[in-house]
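With one protein chain withheld, the remaining protein chains of the complex are depicted in position.
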Amino acid sequence: MNLSNIVSIVGAEFNGKDIEITGMNSLKDATKSELSFVSDLKYIKDIQNSNASVILVDNNAKEYVPEGCIALVVDSPYMQMAMLSKYFAPAIEDDTLASAEIGEGSVISPKAELANGAKIGKNCTIMAHVYIGAEAVVGDNTIIYPNVTVYRDCKIGSDCIIHANTTIGSDGFGFVTNKLGEHTKIYQNGNVVIEDNVEIGSSTTVDRAVFGTTLIKTGVRIDNLVQVGHNCIVGEHSVLVAQCGMAGSTTLGRNVVMGGQSATSGHLNIAPFTTFAARSGVTKNIKDSGKTFAGFPLMEHRTWLKLQGKIAKLLK
Amino acid sequence: MNLSNIVSIVGAEFNGKDIEITGMNSLKDATKSELSFVSDLKYIKDIQNSNASVILVDNNAKEYVPEGCIALVVDSPYMQMAMLSKYFAPAIEDDTLASAEIGEGSVISPKAELANGAKIGKNCTIMAHVYIGAEAVVGDNTIIYPNVTVYRDCKIGSDCIIHANTTIGSDGFGFVTNKLGEHTKIYQNGNVVIEDNVEIGSSTTVDRAVFGTTLIKTGVRIDNLVQVGHNCIVGEHSVLVAQCGMAGSTTLGRNVVMGGQSATSGHLNIAPFTTFAARSGVTKNIKDSGKTFAGFPLMEHRTWLKLQGKIAKLLK
Partner (left out) sequence: MNLSNIVSIVGAEFNGKDIEITGMNSLKDATKSELSFVSDLKYIKDIQNSNASVILVDNNAKEYVPEGCIALVVDSPYMQMAMLSKYFAPAIEDDTLASAEIGEGSVISPKAELANGAKIGKNCTIMAHVYIGAEAVVGDNTIIYPNVTVYRDCKIGSDCIIHANTTIGSDGFGFVTNKLGEHTKIYQNGNVVIEDNVEIGSSTTVDRAVFGTTLIKTGVRIDNLVQVGHNCIVGEHSVLVAQCGMAGSTTLGRNVVMGGQSATSGHLNIAPFTTFAARSGVTKNIKDSGKTFAGFPLMEHRTWLKLQGKIAKLLK
């Protein structure tokens, strides 16, 4: 999209030379042809290091935009970003793309739907009522059970198993709320990448990233009815037990275990080999690897056991 | 159904003039052609104001039925209501209805199924493996992602987005249990109405009402794996975060936020602009608007923080 169009959509002023903007991204991840935004003053320090060619800012943040980077001044950069995100959303399906490619030895049910632009590797099994979206990619030897939906642009590796009724790549839960309490959708223009040798249970949901990628690394095991929020990273060989949930942008190191019905809040970093007992509520970063936690608020498992002893005494 | 048939199904006595009964409903909502019931003595006060033409009662409640309203006396009105509900259930599909109507500009996947009697508005996208039931209605510009099921008689507004594998209008969880512990289904003959500009995530379930309507109002945002029980009302612009659940007949005011994995019990009223933190367990009405709660049992969020301090002290 041309910068001149963007300027008119967000209602900013700009009189420089028109340029092509290829996408939107966070300050940290934006490339030289992308637009970014400052949603909060706490991100001001990221402006200096951003490669974005254009940044949406309000009057307070304007002065921090370095030379060579175009500042578009708007009332509410976060809201303007949400409005703009719609224009960067690709079509859900695209008939101008070539028919789906199917690798040798793969068995595709006639009742599955492969959108144009999808690519299926070799020796896959794609069962009835599966949907694989535009430009989605499935590796070799992967089995996708009935009624699974894979949204456009998502990638599933080789030797994976995805069980029935699971959704890969539905929109992350993102919106901006105005003073009247009304919500404007932030289009989720990122994707999901699932690496090799991952097994995912039934009726699990893995949301696509707002920008960039929600990433499930090699060897992960995810059970049924699990929620993985947008922009999460699940480390190699991690185990997510049934009905647990991860809020957006949380990163698990390798071999993290999340017990049944446990949950994390967003934007956390969890050290490798951490174990969360069933029902744990994780609201803080875990820096030391190899420990076991429980409870909500979260505490070390041995502390939690001690607390149960205290409570038992209280009841006597 | 004729009253004479009803009388013979429930095993009551009645010798008056036969009349046509068009449906069943609660005492409060029944219209003049409908039948109602008194399941518990605490509802006796509602009998006086009911417009129902016929009421199932036991011997104790019989005397409260006003003149002009027909009392059918049975052993167990709640069980008899359950048995009767089956006879008022419409066919799941109905081939005598006209083929589905599709508005101009809508794109319907050949692998979607629109039951006879369904109506799709203009410029909608209905993707593969979607099912839209008999006499269900979808407004304009609405996107329904793959593998969504919309049961018969449900209504989805304009400018809505429903993500993959979500179910709108499956039966509410209703049954009557006899002394042997066996359950008799209460057929859920109501529907779901979703107003305009609502977005619902993947693998979420919104149950149809037993009578009347489960209502999701304008501008609501519902995340993945959320359960909305029968006869709930979710107020305008409310936000239901992943894996939260609402038991039946609870009403949220506008702009209520339910955090991840939070839950309400049934038959509650929640004031507008209430926020429930993640994992909250809501078991009581909230009358004052604008407050934030946490915990289970529920308490104000600042009290919950204080409690965590006390627990930390207990552990030292």
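Letters A and B mark the chains as written, and numbering starts fresh at 1 in each.
By definition in this document, a residue touches a chain if its C-beta (ideal position, glycine included) is under 8 Å from a C-beta of that chain, and two chains touch if they have at least 3 such contacts.
This one's a predicted model, so the numbers in the text were calculated from it and none came from an experiment.
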Selected from A:T177, A:Q243 or A:T274 as touching the chain missing from the view: A:Q243
Residue among B:G16, B:G68 or B:P297 touching the omitted chain: B:P297
Contacting the left-out chain in the complete assembly, out of A:Y64, A:Y145, A:F276 or A:F293: A:Y145
Residues belonging to chain A that touch the chain removed from view: 109, 111, 125, 127-129, 143, 145-147, 161, 163-165, 199, 201-203, 219, 221, 223-225, 236-237, 239, 241-243, 254-255, 260-261, 273, 278-279, 308, 311, 314-315
Touching residues on chain B - with respect to the absent chain: 92, 111, 113, 129, 131, 147, 149, 151, 165-167, 170-171, 173, 175, 177, 181-183, 185, 203-205, 207, 225, 227, 229, 243, 245, 247, 261, 263, 265, 281, 296-297, 299, 303, 306-307, 310
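Just so it is clear, only the chains that are shown with their structure count from here on.
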Chain A and chain B: spacing of chain centres that average the CA atoms, whole Å: 32
